[in-house]
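One protein chain is absent from this view; the other protein chains keep their places.
Each chain carries a letter (A and B) given by its place in the written order, and its residues are counted from 1.
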Amino acid sequence: MQSSVQTTPGLGKILMLVLARDLRLAVRHWDQVLQPLIFFVIVTTLFPLAISPALDELRKISPGVLWVAAMLASLLALESLFRPDVEDGTMEQWVLSGQPLSLLLLAKTATHWLLTGLPLVLMAPIVGTALGMPQSVWPVLAATLALGTGSLSVLGAIGAALTVSVRRGSVLLALLVLPLEMPVLIFGARAVDLAMQGEPVAGPLNLLAALLLFFVSLGPFAMAAAMRISVES
Amino acid sequence: MWLWFHKLSSPPYAYRTAGLVRPWLFWPAILLMIVGAIGGLVLAPEDYQQKDAFRIIYVHVPSASLSLMIYVVMAVAAAVGVIWRIKLAHAVAAACAPVGAWFTVATLATGSIYGKPMWGTWWEWDPRLTSELILLFLYLGYMALRASFDDTQRADRASAILAIVGVVNVPIVKYSVVWWNSLHQGPSISKLAAPSIEGSMLWPLLIMMLAFILYFGAVLCDRLRGEILRRERNASWLSESLARS
Partner (left out) sequence: MNLRDVLDMGDYGVYVWSCYGLVLAVLVLNVWLGRRSLAEQVLSAQRRLKIADSLNSESSSSS
């Protein structure tokens, strides 16, 4: 009699599978992936309309505008981070699977960043130019957004895990997550501002990096604890 | 000592103890507040720069300190509840939240009123007021999350995670806000920093602080007892205790 030996794949393999699965799903529903990015551009456009078409005035507020729009876009993208998996029962499987839930959720958060944060990093310079932002500032802009959106994804994922089982929880998600993200906003937006004034930016950049490391290392545990509570019936 | 702690974590014992302790916290608090208010309003000499307006600190600073202190107590209680699965700790956390939020509101309001004669505006984005505002958001988020769960146990645990994440973020928020503010006006102190305080001005402040802390203890006793009753729906000890009270 032949018995097919099924070995459970190692943890690294599982995380790769999670990433691959999410990315495949994203490619299939690329229109959903695009929506937060379009939102980003629309929100950015609101400011010239609301304030002034004069590039001089817009230039002054451009770091803040870009950063706020990025925060909001990242927030919107969180809606679809966990909800589909919770609704179709996949998350329950994960919770029961015995695999470290924190790492599985971190893998999902990484895809969220790849699909939202990374495109924002790439789009920001172009949109910034439309607000009068000088090209010289692009590297700092990209760096702050790359580090910052990572933190935004992690903090957002914690909030998403807490609210995933709450009906119509999207506003609650925003209320919980935005205050926690305020330090990231401060360091990120002000760093770009400092760069525009020719001041050194090492301080806030280091702080952004430190925050990212801090959130990435501890955040997944909060995510997992929150998910367990949300998923149990 | 540990035995007493263990006893304290039993709801009926805590219910009774809170009821007995409450007057011993409340009345001294009232007394101290009267003493502190008289000291602050009348006895303390007027400040060189801020004249009599500085007397606002005798209510503003204790409110601010308590708003932060209560958040920490809330987060620690929540953490204890989640780590050691002590239901009573969750009840303490739930009881803390509204009181802490109100202290934050009081801090913001008195800070704003204090600001008008001092800076000429009703609001300034200075480090203390800004971080109090963010603290208020954290409190409101905590209470909103609690309210969104029907099941008390899930509400307890979910909000505990939020409280822990929040309290860890508080120093980060404070540091970032101070840094953000310093960019604008150079390394100067918060515009609302109490004037350099000397002995004759200090003692009413300390008395008010103590008074507010005792007051919080008293209100916590009441709210905790309410929370205990809410959670111990079908416990047998209820009929005895309630018949007594």
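Everything below uses one rule, namely that a contact is a pair of C-beta atoms (placed from the backbone, for glycine too) under 8 Å apart; a residue touches a chain by one contact, two chains touch by 3 or more.
Values in this document were obtained by computation on a predicted structure and should not be read as measured data.
**Q** Give me the visible chains that the unshown chain touches, in label order.
**A** Result: the unshown chain touches B.
**Q** Of B:35, B:72, B:86 or B:105, which one is in contact with the hidden chain?
**A** The missing chain is touched by B:105.
**Q** Which is it among B:8, B:21, B:35 or B:53 that touches the chain not included here?
**A** B:53
**Q** So which bits of chain B touch the chain we can't see?
**A** Per the touch rule, chain B residues meeting the hidden chain are 26, 33, 37, 41-42, 46, 51-53, 55-56, 59-60, 63, 98-99, 102-103, 105-106, 109-110, 113-114, 116-117, 215, 218-219, 222-223, 225-227, 229-230, 233-234, 238-239, 242, 245.
Keep this in mind: only the chains that are shown with their structure count from here on.
**Q** Per the contact definition, I'd like the list of chain B residues that touch chain A in the complex.
**A** 82, 134, 137-138, 140-141, 144-145, 148-149, 154, 157-158, 161-162, 164-166, 168-169, 172-173, 175-177, 179-180, 183
**Q** Considering only the defined contacts, which chain A positions touch chain B in the complex?
**A** 158, 162-163, 166, 169, 172, 175-176, 178-180, 182-183, 186-187, 190, 194, 204, 207, 211, 218, 222, 225-226, 229-230, 232
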